[in-house]
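Missing here: one protein chain of the complex. Every other protein chain is in place.
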């Protein structure tokens, strides 16, 4: 595989594995491509023929109806044939390896794999294998791998920020919550710094921060009131249920008290600050309903833009 | 929401939540719209473009492959993009509320929700929420909610009765079985009385009748032989497995003896009486195989008409 496994020799998008390693102009190209797709969704007939006759496999080794649905809609609106494979209960149970499964689906003339896996690096491993077996026309989209990355989430967040704030180079952005366990946070921070956001803040309790977080180019805050001061964008993270009962945190109530986003805390940000959340929300844990349903929240537009961004990525890969 | 949440300001169908509240002429309009769809099913190419480019979500909070399949076929024959969501094992597990799930799918530009839920009123709640959030182009079809309603079942039963008996105003119709726990029975009784059936009978043991059953406009019988006398239509209900082992009933054998439909009991009805059953049947419990497979049974035509009725409802909603 070449230096950058995500780009082909001509610099076109070949796989989407992580935002880390995507050049700034490629991120911008994806966001630009997504723009017209937001209009398709408003049409009477939400359908384009760009992936007609292509076979897209949703290869989910970890269950996520929500994410699978967004990719399924995006692919169907591009007229692809979509096949959902919940692999946790299938071939791998029969002792087949991940790469044997992939080889089989490639032999069925798969055009694209949307891969979700509990292990970091699984989509990268698949892309590497496709390279090694000389399958330049088969593409991989990472739909979330372990703690590593969730690049379409990061891209739709950038689309949302650009939509509301236009210029990345004048923004202060805070990422708040369980950064340690979040693949979303990693993708977001990489995207923000790549696009030239001058100040990215990480707000979290010490137990929920990776030890090397400052190397990502962020300013660390443990006090939410300090961290939110004068920011333009607040990116909340989901607190996963399995953490809440763990030993890293005292209790959901305690967490909410210190790191839950309330109207009072949000008032410390700029008056026109926007609030993002990747969903599904834990209301009353990381975010108060008054904020989630308030005028500064752009959480549902994120979902809308997410379909357009996924359509953009898929059509760029198929075209590539 | 206006007085009638199911109709828009022009009297067009906006949601299908229950037969209760549907005016007689709307029920008739649905049955009339369904007629030509029965012919589509006989064609070489069973496909119409009426929902092309629309996104229909089968939102099943309660598993029912059978009902989901009927809606999936109906939507696909109308060329919709269909996405199946079995929500019991998904987002709601992650603590997301029902309405957050709906908001998310609306943000993905859903056009229609087919909703199955164990709680009575869930589809109505979703419709109300769509109203409150001003989403006039998103429609809800109730595919069965708790003990409340199963309106497409009621409508297909009416289609079937009209097909074989033409004039509702001369009929005596018996509904037989577990009326207490049946959402189907409620939908049927409302439809029959609305369409002008002069005599609707409820035949059931005392323990399987709601206390207010007579307020629905039915004549109550506890003896099946009396109740079936001279009826034109026998509508059998399914005895749900969980009831059979409960304390409300002595045993399936005992139930069959008193309330199972046998050829001997059916002989008390009019000679040309027809027998309906919503399926799946418990042969030898509520219905004898000789009747289920006999010439008076119209149980399989019900299924056929059910697809046409669902296509009619979906196309009317999409057009509305």
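Residue numbering begins at 1 within each chain, and the chains themselves are lettered A and B in the order written.
Please note the rule applied: contacts are C-beta pairs under 8 Å (C-beta built on N, C-alpha and C of every residue); 3 or more make two chains touch, one makes a residue touch a chain.
Nothing here was measured: the structure is a model prediction, and the numbers come from that model.
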{"item": "Options B:44, B:212 or B:272, residue touching the unrepresented chain", "value": "B:44"}
{"item": "Contact partner of the left-out chain, one of A:28, A:63 or A:86", "value": "A:86"}
{"item": "Missing-chain contacts mapped onto chain B", "value": "41-47, 63-66, 69-70, 72-73, 76-77, 241, 279-283, 300-304, 306-307"}
{"item": "Hidden partner interface residues of chain A, rising order", "value": "52-55, 81, 83, 85-87, 89-91, 94-97, 100-101, 103-109"}
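Assume only the chains that are shown with their structure count from here on.
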{"item": "Superposition rotation for chain A onto chain B, Cα-based, multiple of 5°", "value": "120"}
{"item": "Chain centre separation in whole Å, for chain B relative to chain A (CA means)", "value": "41"}
